[in-house]
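The complex is shown incomplete by one protein chain, all other protein chains being positioned as in the whole.
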Amino acid sequence: MIQSVLDLQHVTKRFGATAAVDNATFEVARGEIVALLGPSGCGKTTTLRMIAGFEQPDEGRIFISGTDVARKAPYERNVGLVFQDYALFPHMSVAQNIAFGMKNRGVPRKEIGARIATVLEQVRLPGIEARRPAELSGGQQQRVALARALVTRPDIMLLDEPLSNLDAKLRLQLRHEIRAILSTFHCTSIIVTHDQEEAMGLADRIVLMNKGRIEQIDTPVGLYQRPQTLFAADFIGHANWIPGRLARRAADAGVVETKVGGIAVAPGAMADGPVTLCIRPERLALMAQDAPADTRLAAVVERLDPVGADLRIWSRLRDGTLVQSLEKNVGRDLPAPGADVTLGFRIADCIVLPAEGTAP
Amino acid sequence: MAMRRPALSAALLWPALVVMAPLLLGPLVLLAHESLKPFVGGRVGGDESGALTLQNYAQIADPQYVRYFLDTFRVGLLATALALVLGFPVAHFIARRAGPVMRRLLVGGLVGTLFLSIIVRVYAIAMTFGPHGPLADFSRIFGVTASSPDGAELMVVLGLLNSTLPLVALTLIGTLQNINPRLEDAAMSLGAPRWKTFFQVTVAMSLPGILSAAIIAYAFCISNLVVPMLVGRGFIVFVSNLIYFRFSEVANFPSGAALSMVMMVISVALFYGLLHLVRSHWQEAGK
Partner (left out) sequence: MKRLADAVFETVYWSLVTLFIAFSVIPVVVAVVLSFDARSYVGPFPPTQFSLRWYDRFLADSYYHDGLVTSLLLATGATAIATVIGALAAIGLHHARFKGKGLIQAALLSPLVIPNVVLGFGVLVFASRLGILDGMTRLLMGHVLITFPYVMRTTAASLVGIRASYHEAALSLGAGPWGALWQVTLPLARTGIIAGAVFGFVTSFDDVGVSLFLTDAFTFTLPVAILAQMRANLDLTIAALSVMFIVATVLIIVLLDRLAGLDAITGRGVYGR
């Protein structure tokens, strides 16, 4: 078994009566980029601060490269941290900022200058050693903060909401740049974010958190296609919800009775009883009356919203539920509002979720 | 880390505690003790052998003494009220209307006034408003002659005012800067005239700051020694002057110590009590 760089075991942190982080367990392999994703207050920042050493877990253990660090001070861990506000020291130049960590971690003095120049080249900001943080743009500050953390060659990099202080366009551009920089260094990284797109675009794996608990750990694609809880399905992407009652007919075949009729499903390990069905808009298709589909639902079109190259079609099912489907806008004839249509989907595209959890 | 940081902050606190704790507690404990000793005429300090007594405190309840306290509180209140009336518009002007150069100049002037030796300031006021001064007629506006007891009171008020004005103005600049100027614009765009906007939005929202400034100014006034000493001419004597008199003229340490204890308790209670009241009231209102 490959030894993981970071290993959290049953970590719990309470602030007063509430558990900010509740029994969190996950591992990060060498070179992997993992995103801690969740809404504000879900415990992702507290988890990051425990890994960095600013908070101590009440229960559980944290291993970095095999050593238990739960009781070690931040400066005794070899962890690189990029702060949300970058925290570049305003009274020091870029070079002094980058040298700070190397001096404190005992890098030989004569090496420091060369390493500053190299790392600035690697983050594509050569020659700005003498500048002050206040003279840099937000994106430049971000990259200097990355350089400052990377230059000490930490066991693990922690990035706290690295893009939240930048405007939308720059965010997209920097996302790719961060990804490129982190892979240049083969650096094991954890990125805390509340932005699902950011997590999807940056991470190899996502740890989805909610109310202090880990909801699901999966690859970005897996998390989208195989959500295991209502919260996971709701937090990532868009979804249509149909509540109902599952009755199993065979090993992996069943029917969910809903207000719009019985829907055939593959229930997996789900037990009989109340469930919620989740169908992604792009898997719900407008179809001709006689086209083949596992399930068909009659609906009336309400509104068509253009979304970039696509059209989002809002239709109402017979029981009044509003659903959305996504169609490519390729010049095909599309129904006008008020038209009767048939919406169809495959069994494989109908995700069966427990009825409890965060209501959509 | 959480186990180490308290150790460091404690380490940083120690030098201050080692120096300040004896300097604060030593004098106060000894003053409290001194205040309970019987006074024996002709010797410095209370009678060491005698039993402890409350007679020094009982003496303060005498109407003759109470008058000094009342004078202190009344004159202080006058100077504080005047400082608020004059200080608020200036603070408003500096925070809202003055350009950068004017602002720098005025803030510099305020800090300068605060920094200038109080003796010099009171001397300058005495020379300006005194019998030969260019503004000697100023007191006539209030129907008092400069040489009367009321004239002395006026001079003390002016002397205190000179110190409280910059204190109040500087505090209020801070307050006004933290009030969103857009709120004033909003009030005027909703049809409120300038004066109404000023009182119903600006002044109303500054109330916590105004009260804090008043408390700071008042604490300064009632503990003042120099102003009554220089321009009170014996007509206006503050408790501080009385304490100094007990020490310098009659060497009645026990009585001076009792006065000190009373004055200290009043000052501390007034300051922290009122400040706490202001803060808790506005924090609740803010919720």
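Lettered A and B in written order, each chain numbered from 1.
Heads up, the rule we're going with is that a contact is a pair of C-beta atoms (placed from the backbone, for glycine too) under 8 Å apart; a residue touches a chain by one contact, two chains touch by 3 or more.
Everything numeric in this text was worked out from a predicted model, so none of it was measured.
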*Residue among B:Leu70, B:Val111 or B:Val250 touching the omitted chain*: B:Val111
*Based on the whole complex, identify which of B:Ala152, B:Ala187 or B:Ile243 touches the chain you can't see.*
B:Ile243
*Which of these touches the unseen chain: A:Phe54, A:Tyr224 or A:Trp241?*
A:Phe54
*Mind listing the subunit A residues that contact the chain we can't see here?*
52-54, 73-75, 79-81, 83-85, 87-91, 100-101, 104-105, 148-149, 152
*Tell me where the left-out chain touches subunit B, residue by residue.*
1, 4-6, 8-13, 15-17, 19-20, 23-24, 26-28, 30-31, 34, 45, 85-87, 89-90, 92-93, 95, 104, 107-109, 111-113, 115-121, 123-125, 127-129, 132-135, 158, 161-162, 165-166, 169-170, 173-174, 176-181, 193-195, 198, 219, 222-223, 225-226, 229-230, 239-240, 243-244, 247-248, 253, 256-257, 260, 263-264, 267-268, 271-272
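We take it that only the chains that are shown with their structure count from here on.
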*Roughly how far is subunit A from subunit B, going centre to centre by Cα mean, in whole Å?*
58
